[in-house]
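Scroll down for the structure; my scribbles are underneath it.
Here the complex is missing a single protein chain, while all its other protein chains stay put.
After this line comes chain A, so read on.
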């Protein structure tokens, strides 16, 4: 395997160049080329599986701006104090060992006719197949008064890392009895239970350090994922602390002022001490640049995750619209494997099996109180369609809830090994 890597990179000179700069053209030797944009659950998995299963027959380049990738999943557990931030950070050495050419840069342009990706650093990467897995961006003006310029005062913390650290620090420095507000996003958005797991983790943190603090959630939706489970958990663990204001009570009429640190809900203005604004979302903007979006998302065919706009582009994870699967890391990982198989089939003639997908989302309510929801899916000609599913039940015993949490820890180890090698 290690020898393959060397052979794959090519001559010693090319190898040396690859270490210092994205010298991608030199790596090819006429092999089919795949460029993957975005190194999260979709992109890292796709890059790894294409490289691993093609045994060096396909030249795989992964474009990801960050050297250390922090997973959004489990970042709420960092806020709650159940994980160290370092434990959810991953680098790309494992993918490089697998033969993936990892380039830390931004993709800033896609020429679909020439089949090239342009990077911020100036490099132009040719591709035979392009995989886009750029995650989410926020819809401008979605929450009146908030823009990305306000993200340090009112963090979104919906791309994990420094934003998550900032939000936690702001919650920790709230005055005694202070108020934390969350503005929850409208559907569809990344990680449907995510905001509500976050509320649980913030409550857990505050219960320990600031037990008279209050939590207000302004939500534009009338209901949310695992709602009964979360509300049951909130009343059992954090009774009286959390005020969830749904659409029926004006939760969709929200305005914020980051300089004044105020949140207005249905006309009522509240001074807050920390505020988490999670705006409406859309596909990562490289999808717009590529011209493969319809509305906010990039539609794909579930049989192969190929874009409905371009047969040489596949779109994975949060950015795509595909049917019934939630936008989650698990979904992106599942879709990436179907995509990897389709890409290998197209480029090397390897066997392609019918697409299968699955997803499970675990959420932590409090110490050793975990719940989950999951489903299996198949590709139909219209969409990715749900086959079967399950959800944790209210009133489960403590041992089962503890086991569910422990299982989520095991899943985290599993999926990150599956993504990063």
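Just so it is clear, a residue touches a chain if its C-beta (ideal position, glycine included) is under 8 Å from a C-beta of that chain, and two chains touch if they have at least 3 such contacts; residues count from 1.
By definition in this document, contacts and distances are computed from a predicted model.
Only one chain is not pictured, and the protein name UniProt records for it, out of "Phosphate transport system permease protein", "3'-5' exonuclease", "C-type cytochrome" or "DNA-binding transcriptional regulator, ArsR family", is "C-type cytochrome". Per the touch definition above, the residue from A:69, A:234 or A:411 contacting the chain not shown is A:411. Annotation: of A:65, A:126, A:299 or A:374, A:374 touches the absent chain (contact as defined above).
Take chain A: the residues that touch the chain left off the picture are 49, 330, 333-334, 337, 341, 351, 353, 356, 358, 360, 372, 374-376, 387-390, 406-411, 413-415, 417-418.
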